[in-house]
Each structure stands twice: as C-alpha cells, then as structure tokens.
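Just below is one structure, and these are the notes that go with it.
Missing here: one protein chain of the complex. Every other protein chain is in place.
To keep things simple, chains are lettered A and B as they appear, and every chain counts its residues starting from 1.
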Amino acid sequence: MTAPVLEVSDLRVRLRTPRGPADVVNGLSYTVGPGETVAVVGESGSGKSVSVLALLGLLPARVATVSGRALLQGEDLLTMKPERLRQVRGPGAGMVFQDPMTSLNPVLTIGRQLIEGIRAHGDVDKAAARRRAADLLGEVGLPDPERALDRYPHELSGGMRQRVVIAIALSNSPALLIADEATTALDVTVQAQIIDLVEKLQAERGTGVIWITHDLGVVAGIADRVLVMYGGRCVEDGTVDDVLERPAHPYTRGLLGALPDLAEPVDGVVPDLATVPGTPPPPTDLPKGCVFWPRCPVRGDARCEHEQPPLAVIGSAAATLPHRAATWCTEGPEGGRAG
Amino acid sequence: MTSQPGPAASSAPKPTAPLKPARPRWRETLGLLLRNPTAAVAAALLLGVILVAILDETLAPTGPNEIDVDERLQPPSGEHLFGTDDLGRDIFSRVILGAAVSLRVGLFAVGIALVIGSAIGLLAGYYGRWVDDVLMRFMDMLFAFPAVLLAIAVLAVRGPGSGNTALAIGIVYIPIFARVTRASVLGVREEVYVRASRSVGASDFRILTRHVLPNAAPPIIVQASISLAFAVLAEAALSFLGLGTQPPNPSWGLMLAEGRGYLQIAWWLAFFPGMAIFLTVLCFNLLGDGLRDVLDPRQRTLMGAASGAAPAGSEEGGDR
Partner (left out) sequence: MFALVHLVPGDPVRLALGTRFSQETYDALRERSGLDRPLVEQFFTWFARALGGDLGVSFRSGDTVTSLIAERLPATLTLAFASILVALVIAIPLGTLSALRPRSVVDRVATVLSQIGISVPDFWMAIVLILVFAGTLGWLPTGGYVPLSEDPGGWLARLVMPAVVTGVVSGSVITRFVRSSVLEALGADHVRTAQAKGLPTRQVFTWHVVRNALLPLVTVTGVQLAYLLSGVVVVEIVFSWPGLGQLALQSVEARDYPVLQGAILLFALVFLVINLVVDLLYTAIDPRIRR
C-alpha cells in the first residue's frame, strides 16, 4: 500500500460565535491516497466545508480553534509555521470553491490571477509564467487560452470560470485537490463536464481528491470512498458501494431516501422518507448522545439519547476499506422498523 | 437609472424560508439592544435628556431669561452650576431649556422627513416603473442640493424660528428616507408572503400597510435614530448662524454663538451648550448603531459570516 497523501486524525474545530462556542467538527479521521477520490457528504451546516478550510488554515484564527493532526505528505498542516503553510498551499494542496461567480477577483484579469499563483511558488519569470498559465487554461478546456488570459472573470460563463478556478488550483501540480461543492452552483451539463475534467486530470497526475458535496448523484459518479458527515462527526464511511448500496446509519438511509431515483420500494413498501425531516442541530448545542437522535425516524432507547455511538466496523472487518457507521441502530438496512 | 427591481432578485424566496417572517419582536429587539453596553448607556442618557426636556421648567433653578446684571459672566459655582452669561442668565437653566428646544425641533424635523420620505419611498418602491422614476428623480434633485444651503434657503423663504427650522431640516432629510424606504421595500416586494397576499386579492393599501411596511421598517428605524442626531446638530448650526431659534429663547446653537465673543474671558458660555449638543448627538448616533446591529440582519450575520465559516444551521436553529 502506498503512503497516503493526506492523513487526518481526530480533527476538531471550535468556532467562537455570538451565540457561544460552536463545535463544528468533532473528531474527524480519514485518509486520502494518491489518485483516490474521497467524497465528503452532508447537509449544509454539517461541518464539511469547515473541516477542509481548517486543513489549509483558511479559517480566521481569532474565531477558530483547530486541533488534531493532518499529515499532508508526512507534514502536519495544523502545526506548521505560517510561512511553510503558505508554501504548501498551491504545490501541496489546491482548492476549488463552490461559487465560481465569487471565487475569482472581479477586478483582476484571469491571467494575472493565474500568474500570481505560479510565481508565488518558484522563481519563474513573467513570460514563462504566462506561457504556463496559457497551457493550464488549454488543459482545463478553455477555448483560445492565450486570449482568455487578458479577460476578466465577468466576461466568462460560470462553467468557464470554474475551469479557471480549477486551473488555478492545479497550477502548482498539487498532491491533493480539494473541491468544495465545486459543481453545486453549475448547470447539470456543465457539472458533468467539470467532473469529467477533474477525473481526467486526476488520472494523469495521480492527484488525491477530496470532493465535498451534498449531491449523492455526484458521489456515485466520482468517488472511490464516501464519508458521511452529520453534526460535525463522521457518521458513516466506506467504499461507494458499501455506503450507497448498504447504508447502515439511519441518516445515510434518509439521505438516500431523499433521492428520487434511489427511493425504490424496499420489501414492496415505498419508504416514506421522502426527506429527512427537521434541520441539523445547531453546533452551539449538540445533542449529548447520538447526534442524529432528535431527527432519527428509528430512534430507540435511552442509549441513543444519552450515549454517543462509536464509529464501528460493520460487515467484514477484513476488507481493505472497512465499512463503518456510528449508530446504535444495528438492524440491517432492510430490517424491521425503517419505513 | 435602474428602475427594474434589480436588488429584489437577490432576495428571491428561498425554499426553506418561512412563508412570512415573524414581525420584528420588540421585546427581543430591546433585550438584544440593551445587551450592547454602548447602546444601553446611550439609551439611558437619552432617556435622561428627554426627561430633562419634559421637566424643563421644574428642573431649571432659575428662569432661562431671568437677567441679573450683578451676576454677569460668573464662572461655574455651586450657585450657578455652569456659570452665567453676559446678561447674568444662569447657563445651567438655559442648557436644560435648550434641551427641550433641540429635541422638539429634532423630533418634528425627523417626523416630517419620516412621514413624507417613507411615503414617497413606499410608493416608488412598490409601484416601480414611472412612479418610481418620477419620484426618485425628484428626490435625487433635492438630494443633490447642499443640505445646509437648502435649509438656509427654506429658512430665508419662511423666516427664522424653531418651527421653520424643523421644517427646513425635515425637507432636507426627505430624500434620505425616501431612498432607504424604497430600497427596503424593493427587498420585500417580491417575497412570498407579499405575492401570496396579492394573489388572494388584498388591496394595495392593505398589502402596503400590513405586509410591506412592517417588514421594511428596520432600516427606516435605524435611519430615524441617526437622522435625529443630525437634526439636533443641524438645528444647532442654523441657530448658531442666527437663522434658527431666535433670542431670547434658549437654544444650544444660539448660546454657542452668543458665547463666541466671550471665549477668552468666559469659556463656560460656549463650552456647556457645546457639550450638550455633542453628547446628545453622540447618544443618538450610538443608539442608531446599536439598533442597526440588532435590526439589520445583514449586519447581524456579518460578524459571523465575515469569518467565512458561520455554520449555516445556527441562525435558523435558534428560531425554530
């Protein structure tokens, strides 16, 4: 087994808010191997974005307290000196953000925004950086890259802008690419193009990818592994097949039930879990026991309410990638009370 | 000019938004406001000023225009807390009575601006199209005119005096209220609950007064508090120029003007009325800021959102 690109263990993020301290990420652990895609799934407010922003030190220090360990190619991102962290952003890890309409600076040309990234990490002269920028734009499929360099973001469509953002993220050939809801704001057809693009580039370069989304359709298409987040915790993880086809946690099942084409009859009964009712718990006031307890359709005894379920291996423990879930609800997905 | 409801598009109904937002909860608003120490202190001080203004005659140790030639230009002492002026009048009494004048003029001025300006903004924002164009173009013209000069011109037409000063200041602030109201109406015009009322055939008047106005109110309230600050300041300035309140009535601006000639020998003549203006204006401004923090949701979330990491669930979490 090759060394993982990223190894996160027990990541915790606490934010200071006007309503008191908020525990947004509570002990998250996972690894990303080279060329592997890990999808992080969850509703908004589940802590998935914060967890990756914390990795690159992109949360404001006066608001966020981050603890745990995050080894990027063996180096701990969380204890790094600021200057070293700056050097890692780019060549170590690149990031693609949700909204291509706002993630580019509207008053600078695309070329400038690409070139400044390239030149921040190595002694490259302007002309060489410009050539490299044009090549990158070509690689991400922008027509007429040479001319696109002198354009401003508002002159491009959303899909084209997101390609530019990806080009920026890849401009220093990072070992890890983090895509935070990178296709959420785009049309479905454009979404598919962007996903294809990332898959293609990933295959060429062997980049590890963290793909954050709440869209399970995207997950099915792109991920090798899935990590389901709820209330700042990992409630279930495993291979795509395990999690999507044999979901163990009631929350995951709820999410899948919420998907129209996956809501197939189970034992001849159409599950009435059309959506997961309610909203995620506020991170300022998390439940004591199972985080999902207040919304859980199959919740049972007092244990669910008062005791936190650990992330336990389900099924074969011998598998290279174990399927784990944090729930007291041990019945199989087809079992009794669900539905 | 963009007469189309551009800004409204951004506030398109979100699927999770409740059908109709709760009316501003006054008790909660007040509670939040008083938790902000600066705003609480400002509110308390203003309450004091208002009390002083109401109780004026009873509080003042002497009549404001009681002339006592033997007691001319006395420095502050136990007998005359703020000293006396060139005619031997007690400055403390005059400052107290000046509070009544300042507040009355300020309230009238803001009242005029609020009623007329909000009405114009409401109509412009709600009906849009040519109504909007005509009204707002006119407001722009008024707004383009230098505020102090406009007030001076109005006073020149109407003659000096407290009432006309209030009118003059009120006219100056009409366009500001029109703009604020229009912007905030545009924000709620396309909300689900407004469209819902329209679809069940509610009259425009009913929609405007029951739905649009209450929900567009917070920025207007904030503007009113800040405008009160400027109105008190403007009244003082106009009286200082001799165009506002006329002697022998006590007005802070007028007292300042009268004290100007005695700066070297009797600083208290100008100092105390100036302090009174300054503190009153400061309190209105601080209160306005406090109100903005509490009432304006954009500002409220800004503190969290600026960090780029405000958990999206937390805001709704408390309301449910």
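Just so it is clear, contacts are C-beta pairs under 8 Å (C-beta built on N, C-alpha and C of every residue); 3 or more make two chains touch, one makes a residue touch a chain.
Everything numeric here is computed off the predicted structure, so don't read it as measured data.
Here one chain is not drawn; of B:122, B:270 or B:295, the residue touching it is B:270. Within the complete assembly, A:102 is the residue of A:9, A:79 or A:102 that touches the hidden chain. The residue touching the chain not shown here, chosen from A:64, A:142, A:165 or A:218, is A:165. Considering the full assembly, A:154 is the residue among A:154, A:200 or A:306 that touches the omitted chain.
Touching the omitted chain from chain B are residues 144-149, 152-153, 156-157, 159, 229, 233, 236-237, 240-241, 253, 256, 260, 263-264, 267, 270-271, 274, 277-278, 281-282, 285-286, 289, 302-303, 305-308. Interface residues of chain A with the unshown chain, by the touch rule above, are 53, 56, 58, 62, 86-91, 94-95, 97-99, 102-109, 113, 116-117, 120-121, 152, 154, 165, 168-169, 171-172.
In this text, only the chains that are shown with their structure count from here on.
Put simply, the C-alpha centre of chain A and that of chain B have 48 angstrom between them.
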